[in-house]
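Of the protein chains in this complex, all but one are displayed in their positions.
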Amino acid sequence: MTLLIRTFWRTRCFSPSVISAVGRGGGSLPLSWVKNRTFATTPISVMTGKKYTPRRAVMYVPGNDVRKIAKIPTLRADCIVLDCEDGVAISKKVDARKNIRQILDNKSIPLEGSTTELTVRVNSVQSGLCQEDLECILPTENLPSGIHLPKVDSVDELKWFLETSGKILKSSGRNQNATKINLIIFIESAQAILNLPKICQFAWDNVDKSYFIPDALVFGSDDYCADIGAIRSKEGHELLYARQYLVMVAKAFKLQAIDIVYIDYKDIDGLRLQSISGFHMGFTGKQIIHPGQVLPCQEAFTPPPEKIEWARELITEFEAHSKGGKGAFSFRGNMIDMPLVLQAKNIVELAQKINK
Amino acid sequence: MTLLIRTFWRTRCFSPSVISAVGRGGGSLPLSWVKNRTFATTPISVMTGKKYTPRRAVMYVPGNDVRKIAKIPTLRADCIVLDCEDGVAISKKVDARKNIRQILDNKSIPLEGSTTELTVRVNSVQSGLCQEDLECILPTENLPSGIHLPKVDSVDELKWFLETSGKILKSSGRNQNATKINLIIFIESAQAILNLPKICQFAWDNVDKSYFIPDALVFGSDDYCADIGAIRSKEGHELLYARQYLVMVAKAFKLQAIDIVYIDYKDIDGLRLQSISGFHMGFTGKQIIHPGQVLPCQEAFTPPPEKIEWARELITEFEAHSKGGKGAFSFRGNMIDMPLVLQAKNIVELAQKINK
Partner (left out) sequence: MTLLIRTFWRTRCFSPSVISAVGRGGGSLPLSWVKNRTFATTPISVMTGKKYTPRRAVMYVPGNDVRKIAKIPTLRADCIVLDCEDGVAISKKVDARKNIRQILDNKSIPLEGSTTELTVRVNSVQSGLCQEDLECILPTENLPSGIHLPKVDSVDELKWFLETSGKILKSSGRNQNATKINLIIFIESAQAILNLPKICQFAWDNVDKSYFIPDALVFGSDDYCADIGAIRSKEGHELLYARQYLVMVAKAFKLQAIDIVYIDYKDIDGLRLQSISGFHMGFTGKQIIHPGQVLPCQEAFTPPPEKIEWARELITEFEAHSKGGKGAFSFRGNMIDMPLVLQAKNIVELAQKINK
């Protein structure tokens, strides 16, 4: 496959007045226009003041599986998901959620100094088990950085989740303004795809009124296939529309897009191909189910060294030009504009997080 | 092509209380939430109390072609469409609709004991011929099990159809609550794709107020290609988006999805490939135009024997566990939940209908 890596060399023009207009929400454009715009290329840290969390390899570990949990510090995944849902048998649900609560309370997984993020997947709203999960886990002193909410098919489920978790966190004495947990939304059915823009809009509309900030969409392709009656091939032609649509909506709403699981965990070449295909489509990471998938997946979702170098140089030049009062400038033969600067910042932020 | 047939082995968890909440429309969730939810995996028989009608091979027969009509009993297609529309010359429209009315009145096509369904395709609302078709055909004593409405581009056409046919059926003394005809909606233009969710929603919103229950979407790819100026290749890359989008919307609204015609009726290998591709995408059947296409098409859209066996065993186990008060259970190494049970019921129902 011949690739044209042009993503980061595209020319846009802008003037300094535009940046300030957008930045200050003023200028000659109507305020509502500026306010309502979504800048998909803006790093979340710029938009919200919080850190960008890279999630190239998102790995599930059953919340009740003590043996697997013990291995977490050695996995070097970007994001560990302590699971209450699909990975846990119905008879082990209570064990899983209690165990996760204990792990959080005692900080018993030694991840200090590592780049691994610890998150929790609760059961879906439809399952009837979600409330018990939330009641058990959320009153901890050490909240996870993110909660994964599976099988969100409509706004109503998200609404129920935000309200229910809100009550529990309030009872635990949490302040809504001081506590913002990353919300990772799972899209796993035809209904969910149909309702996707509404779901994302609702999540953003309720950022100020809830304890959660939308951070990523995950495409649950197996449930999706089961729902629409599709049969998965290794090439995945049958998922082209759903995957590319999900990426588009995610990016329009400033969210990460986490790609499908590659279930044949012994086939590393196949994993690599599917990971690269997802990276090319615009996915920012991938769900994994086996320790052996961590490294190939991370490699596929890491910008190559020359792109990181390009980004660092570009930002240095941009800052120099900004001080000199010049808005747009030429860099390596291309006109550089704001979207490219923001992209470069994304890349550098990602590189810093993953120690590149 | 290596296939991963995972559709039916996916784990979801649920508790008995959820099922009853959903079933009774109560529980701790708001009633409107339960009421408005669409369960795409639920068999139509469960949702509506009526039978699931398999339509793997959907074959058109011109309503005025006496010779072809005589052959219907030997065709063994799942669904025969007595056609008033594209298959009938404008000068033969009157003949076609009168002939179809006679066939229905006299039950003159001997299909008793066969699994073949007899349906009618009227002319499109846009054609100006639809009202005459309905006035001629609907007053019969023996209504067809389904009416195919071609070229539905917007809600307005569907509205007109439901109102017009409603008046005719009422005049004929039909009771709206006792008479529900399957409605098969044809999507054949860019406008139709754009309006698709609204069209499906309208059909469901008017189930109680009309004589029709939405049952399937048919993708009319030739008219669609003509409409958007696309040119069809055998591989069909140019239709990937439209086909996959149509399947998604169909399943989100609990409808069957009927795939495109394969026009080169002598090329059975090509038909087989395109049929399998459609089956993998989630289509439930395919339009056909020649007797030689019936069998290859049916084979492609039939679940393989091992899946039927899996479904039968699963339902047996589910019933045993339900009696014992246990909601979810392990089956062949997987946790079984409600969507899987419903899928299994779909498969068994389909298998029963097609005598497998």
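We call the chains A and B, going by the order they appear; numbering starts again at 1 in every chain.
Note that in this section contacts are C-beta pairs under 8 Å (C-beta built on N, C-alpha and C of every residue); 3 or more make two chains touch, one makes a residue touch a chain.
Here the structure is a predicted model, which means the values were calculated and not measured.
Student: Of the residues listed, A:Tyr245, A:Tyr262 or A:Phe318, which one is in contact with the missing chain?
Tutor: Of these options, the touching residue for the absent chain is A:Tyr245.
Student: Among B:Thr140, B:Ser154, B:Gln201 or B:Ser322, which one is in touch with the chain left out?
Tutor: Of the listed residues, the one touching the omitted chain is B:Ser154.
Student: In the complete complex, which positions of chain A touch the hidden chain?
Tutor: Chain A touches the chain not shown through residues 1-8, 10-15, 17-18, 21-22, 27-30, 32-33, 36-38, 40-41, 197, 240-241, 244-245, 247-249, 251-252, 277, 279-282, 284, 327-330, 335, 339-340, 343.
Student: Over the whole complex, note the residues of chain B touching the chain we left out.
Tutor: The missing chain touches chain B at positions 85-86, 88-90, 93, 123, 125-129, 131, 151, 153-154, 156-157, 160, 189-191, 193-194, 222-223, 225-235, 237-238, 240-242, 263-264.
Just so it is clear, only the chains that are shown with their structure count from here on.
Student: Taking each chain's centre as the mean of its CA atoms, how far is chain A from chain B in angstrom?
Tutor: 37
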